[in-house]
Each structure stands twice: as C-alpha cells, then as structure tokens.
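In this view, the complex is presented without one of its protein chains, the others remaining in place.
Now for chain A:
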Amino acid sequence: MKDVIDVMALQSNRRERRLVDYRGGPGHSLATNFIFECGIKLGLQPATVATAAIFYHKFFKEADKNDYDCYVICTSCLCAAGKSRDEPVRLRDAVNVAHNSINRGAGPLELGEEYWSWRGAVAQAELLVLRLLGFNLDAPSPHRYLLHYLRSLQEWFPASQWRSAPIARTAMGFLQDFHHSSSILEYRAPHIAVACLTLALHVLGVSVPLAATLDDDAAWYSVFTKDLQKEKNWEIMEKIMQVYSKEPEPI
C-alpha cells in the first residue's frame, strides 16, 4: 500500500504546484493544467472543464501536436465544451482569462491587435475542433456516475466512519486528475468512476462494509457496473497513478 499512499501525497502536491508558468512548460506538457485553471476561472462546472479536457485529448488523437498552438486549442476546447453543455462562455472572457494565465500579472488585454489575433485564432480553432471531432460532442460524464456511486456507497457506511474519511473528495480528485491523461479516452465512464472510487478507498485504507460477505469473485462494485473485471479495474487505477509520476512530454 506504500505506493498508493505516495500517490495521495502527490495528489495534494500537484494541487500546490498549480500556479504554473505556462510559458516555461515545453510543448503541450501543461495543456490540461491550463484547461483546468482557465475553466475554473471562467466559473465552469467541473464536468464541463473535464469535457474540455476530453475534447483536447480527442483533438490531438487526430492532429499533430506540433501543428497547433497548444493554448489556443485549449481555449477553444473550453468554448466548445461550454456550448455543448449549455454553459456558454463569452469568447472575449475566454481570451482574457487565457491571456492572463499565460502572462501572469499582465492585466487585461487591450482591444488591440494582439487581442483580435487571439480572438480570431480561438474562433477558428473552435470550428476546427468541432470538425475534427465530427461534432461528436457527447462526452459521457464519469462525474455523474461517481456522484451516483458515492451516494449509494454512503448508505452502506456507518455515518461516523463516512465522515472520518474524505472518500468523496479523494475520489473526485482522482477523477479530475485523470483528465490530465489521454488514456482516459480508452475507458468507459462507469468504469472510470469505479476505479477512482476503488483507488480512493485503498488510499484511505477503508474497506467497504459487508464486502467480505460477498462471494469471492464478486467485487463490491458489481452492483454499480456488471462488466468491470478486477484486472481492468487495476489497469485503470494504474493509469490514474501514472498521472502523478508523469514527466512532461518531450516534444
């Protein structure tokens, strides 16, 4: 379990490191950090920001990372995700937030050439993202599954035990952070939700009440999702943990 505990430490470390210098990061290494920071500043729901990250990963599954400006694409993914989830952001706000995150302390962008070139680029990029995704914008949200599972799980626990361990917050943290990895595209939403939950329970050293009374083969989460094998669950958990050991991508 030692490994896993370390992950927990990393999870919080990562949070503290969030005020990053986007100009310093090589290539796309900070792309998803940028999406999360701007998304939060724009007041978007976590699931919408996560959708933007999914759009970003999908886009670069098709396109070459060297061909596009990382932060322009990220900003346009936030715009497209906002519209697709009925939480639109003004292009103008998106551009300003993006600019201020890259140029910390620079103040608002004047309505000059730089502003208009940014704005034009983001508007174009949004169309490009839509094109490359073929308008397939339906990102099944693991957040919804996780919230639902958490609600059910809570009923199985004695109230005091549930309160003593931050299960929900930890699992949500893993889910959010998993969006930094493009491997999130490889798994189905309910499976991702279960893996985040399982990982949180492991990390916190909590076991599910009554789990021991189940058949050997049946995992406690089989009530949530029938078709998740234990091996698959471990595989997803490993992918989540890799987020915390990820070296910035060489480009």
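Observations on the structure shown:
The rule is short, and it goes like this: contacts are C-beta pairs under 8 Å (C-beta built on N, C-alpha and C of every residue); 3 or more make two chains touch, one makes a residue touch a chain; residues count from 1.
The rule is simple: contacts and distances are computed from a predicted model.
For the chain of the complex excluded from view, the name given in UniProt is "cyclin-dependent kinase" [choices: "Anaphase-promoting complex subunit 11", "Protein farnesyltransferase subunit beta", "GTPase-activating protein GYP7" or "cyclin-dependent kinase"]. Which of A:R131, A:R144 or A:R163 touches the hidden chain is settled by the complete complex: it is A:R131.
Although one chain is not drawn, the whole complex shows that of A:K41, A:K83 or A:R188 it is A:K83 that touches it.
Residue-level contact of chain A with the missing chain is found at 22-28, 65-72, 79-80, 83-84, 86, 88-92, 99, 102-103, 114, 117-118, 120-121, 123-128, 130-132, 134-138, 247-251.
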